[in-house]
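Report on the structure given below.
A protein chain is absent from this complex, but the other protein chains hold their places.
We just call them A and B in the order they show up, numbering each chain from 1.
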């Protein structure tokens, strides 16, 4: 009961902790052992695929409960380059949820992509990497990586590709996806602005005669503005999102990283 | 327990009269005269402070009371009964209105609430009617947009429009806002007035008011007339100490106690200080 009304968020949600406190009202010497291996570190991610590019984005705040641990803790990573600086990487992974698991997952996927490169003499395709990531996640089906991952890159035809995952490896290729704390705030906005959901051609009729607004791929500039607007909205209404906006723009010429400020309150 | 065997003392006489109420009115008609005059931009309430002994401290006696920031009242009749009613009026304006709507009651609503209290005393067991008549004066914020003043040249077209115009409310007064003056009697009946008087010399005062009252009166003129009327009926000396005047006028921001609070409006009802009364008396 005390924990229910506690002002300390660490006492409410799941947090990384060991506990072997003596049980109240238990026989002498009986102890209850608990292991809570997960923490939610907040934050949000977003990915949009364009005609010949993909933009992956995430805020850089790292929280636990109501505390801000860091104002610059990236969630978006280049994957599978030959070197540590990832200058020749062609894939981007974003992870949100439990940051430690995210970090571990990133390291593991990066190592696998690198091994693939050494063995095959070519970088891994997004499609292949996407399938491999699913396998990695499912292998830990009963002690999952507590992360919502999104993988972005360019497919074999050079079109933007976004793959989104649940924590146990269920995945899907999509045009766009929001993940993390503010996913529910951002996702309907994306439906509306990227996939033109609920938009119809004016004067095209009523009921079933209505014609949906034709979907056309957005330009890189339009998508960048959309991403910024989406995050500005999320920052306003979600306390776990803010500080910085990290964007990775994947084109055939490589990956460009952009860092923009977000509100810090 | 007590109310089980208590019966109303106010019962009908065979001729259909409630004599207890008539007795209460007799008490009122022996009271010190009080009067109220409604002007276009405010109201004045006035009465005489009569003390039975030269040893009393007149500044401690107060017969005109503030009920809400925009409503005040005065009485004629029994002082103790009046103080009970002031308490009830102040209480009911909060419990019955401000705590519900977060705004003070319009004058008519308050008058009805006070009238209900007085009526209940004529029908309940174990109590007697209140021995007072009240004059309640207040200012209501209007609900409808203020209408343009029509000048005489437009009178004909205005008349034509009037025929088409639908009445927006039964009582134009409360919708348009402005000054309101009511009298409440021990029976619980109440009447709106332009100007009236209650108490010992009510008849004389009303006759005088009928002569002096004109439409389109301004507050300053109303105060003047109030003092003249009082002078007709007063028994003692007339000065700042022996006269009490309450006015409903423009918001008195100097009584707010704070400055620079956005949207804060001072009370419209306030009592004139003895000095202010003296100033009016010298200009009489």
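Here, a residue touches a chain if its C-beta (ideal position, glycine included) is under 8 Å from a C-beta of that chain, and two chains touch if they have at least 3 such contacts.
To be clear about the criterion, contacts and distances are computed from a predicted model.
Q: For the chain not present in this complex, what protein name does its UniProt entry give, out of "Proteasome subunit beta", "Phosphatidylinositol glycan anchor biosynthesis class T", "non-specific serine/threonine protein kinase" or "Trafficking protein particle complex subunit"?
A: From the listed options "Proteasome subunit beta", "Phosphatidylinositol glycan anchor biosynthesis class T", "non-specific serine/threonine protein kinase" or "Trafficking protein particle complex subunit", the omitted chain resolves to "Proteasome subunit beta".
Q: Considering the whole complex, which of A:20, A:107, A:236 or A:256 touches the chain not shown?
A: The missing chain is touched by A:236.
Q: If the hidden chain were put back, which of A:32, A:67 or A:198 would touch it?
A: Considering the complete complex, A:198 is the one touching the chain left out.
Q: For the chain that's not shown, point to the residue among B:15, B:53 or B:102 touching it.
A: With B:15, B:53 or B:102 as choices, the missing chain is touched by B:102.
Q: So one chain is hidden, and I want to know which residue out of A:113, A:130, A:150 or A:182 touches that hidden chain in the complete assembly.
A: Per the contact definition at the top, the residue touching the missing chain is A:182.
Q: Could you list which residues of subunit A touch the chain missing from the display?
A: 182, 184-189, 191-192, 197-199, 207, 229-230, 232-234, 236-237
Q: Could you pull out which residues of subunit B are in touch with the chain that's been left out?
A: Considering the whole complex, subunit B reaches the absent chain at 99-103, 106, 108-109, 112, 142-145, 169-171, 174-175.
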